[in-house]
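Removed from the display is one protein chain of the complex; every other protein chain stays in position.
So, chain A:
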Amino acid sequence: MKGSKKRSVLPGFRLSLGFTLFYLSLLVLIPLAGIFIKSFELSWAEFWSAVTNPRVLASYRISFSTALWAGLINAVFGLLIAWVLVRYRFPGKKIIDSLIDIPFALPTAVAGIALTTIYSKTGWIGSLLEPLGIKIAYTQAGITIALIFIGLPFVVRTVQPVLQDLESETEDAAATLGSYRFRTFRKVILPGIMPALLTGFALAFARGIGEYGSVVFISGNMPMRTEIAPLLIMTKLEQYDYAGATAIAAVMLIVSFILLLVINLLQWRMQRRAEANV
C-alpha cells in the first residue's frame, strides 16, 4: 500500500471508521455471534445429533441441491442474457435490461405466491404440464424455479460489465488467425469471463441456500421431501426448540461464511486482473 505512511489530508477517518465498526458490531457481528454462543450451550453429542437428524440432513440436501440446480441454470441463461444485452441490438432492450433487476426489488413473498399460482395444477403453466404428468408446484422442481427467479440478476449483473469490458482485439486476433466463432468463444471469451461467471453462480447459490420467502409457498413443505433448511429453523422456533434451530443455523452460517470468502477472493482476483489491464 503506497500511501499508508503518508497521512491523508482528508478528515473524518476516525469518525467514519469508528461509526462503521460500531454499527456493524452492534447490529450484525454481536447478534451473529449469539448463534455460536447458543450452540455452545449444547454438548457436542447434542449438537451433533441435532444437525445429523435425518429430517435435518434431508433439509440440507434439498436446500443445497435445489440451489445448485438453480445456480447452474442461471449460469447458463444468465450468461446468454448478458451476452444478448451487451452485444446485440433489438427493440425494447433498455426495458428488458431493467426487468432483470425485478427479483432484487420485488418482495420474495410476492414472487412466491405468484410462482405457486402459475405452476399449480390450475395455473397457466401447471395446467399445461398436468396432462403430461409433470408436477412442479409442491415438488423440488418448484423450489428450483423459485430459486431461479431469485438468483438470475446475480449472474447477469456480474457477467454483464466484464463482457462489456472484454477487449475485442483479442477476439479480432483469434478471428484473423482463422478461428471459428464458437472456438473463439470457447478459447478466448469464456476464459475471460469465467471468474465473473463463477462469482455470479456463487452469489446465486449462496442466496438460494438461505432463501425463504419465495420458496415456502411453492415447496409444499413436506418433511424429508420439500422441506428446506430455513423452513426447518422456522418450524423448530415455532415449537420453542431454540437450541435445535440454532444448531441448524450454525451449520448454515458456516457454509455461508465459506461461500462469502470464496466470492470475495474471486472478486479481488477479478479486480486485480482489471487493474492489471489498465
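Quick notes on this one:
By our rule, a residue touches a chain if its C-beta (ideal position, glycine included) is under 8 Å from a C-beta of that chain, and two chains touch if they have at least 3 such contacts; residues count from 1.
Heads up, the rule we're going with is that contacts and distances are computed from a predicted model.
Matching "Sulfate transport system permease protein CysW", "ABC-type polar-amino-acid transporter", "Trimethylamine-N-oxide reductase" or "Tryptophan synthase alpha chain" against the UniProt entry of the left-out chain gives the name "Sulfate transport system permease protein CysW". Only one residue in the set A:55, A:181, A:225 or A:273 touches the chain that does not appear here, and it is A:181. One of A:127, A:164 or A:239 touches the chain omitted from the figure, and that residue is A:164.
Contact with the chain that does not appear here is found for just one residue of A:47, A:60, A:138 or A:154, A:154.
In the full complex, chain A makes contact with the omitted chain through residues 1-4, 8-13, 15-17, 19-21, 23-24, 27-29, 31-32, 34-35, 37-38, 77, 80-81, 83-85, 87-90, 94, 96, 98-111, 113-115, 117-118, 123-125, 145, 148-149, 152-154, 157-158, 160-161, 164-165, 168, 171-172, 175-176, 181, 199, 203, 206-207, 209-213, 217, 229-231, 233-234, 237, 240, 242, 245-246, 249, 252-253, 256-257, 259-261, 263-264, 267-268.
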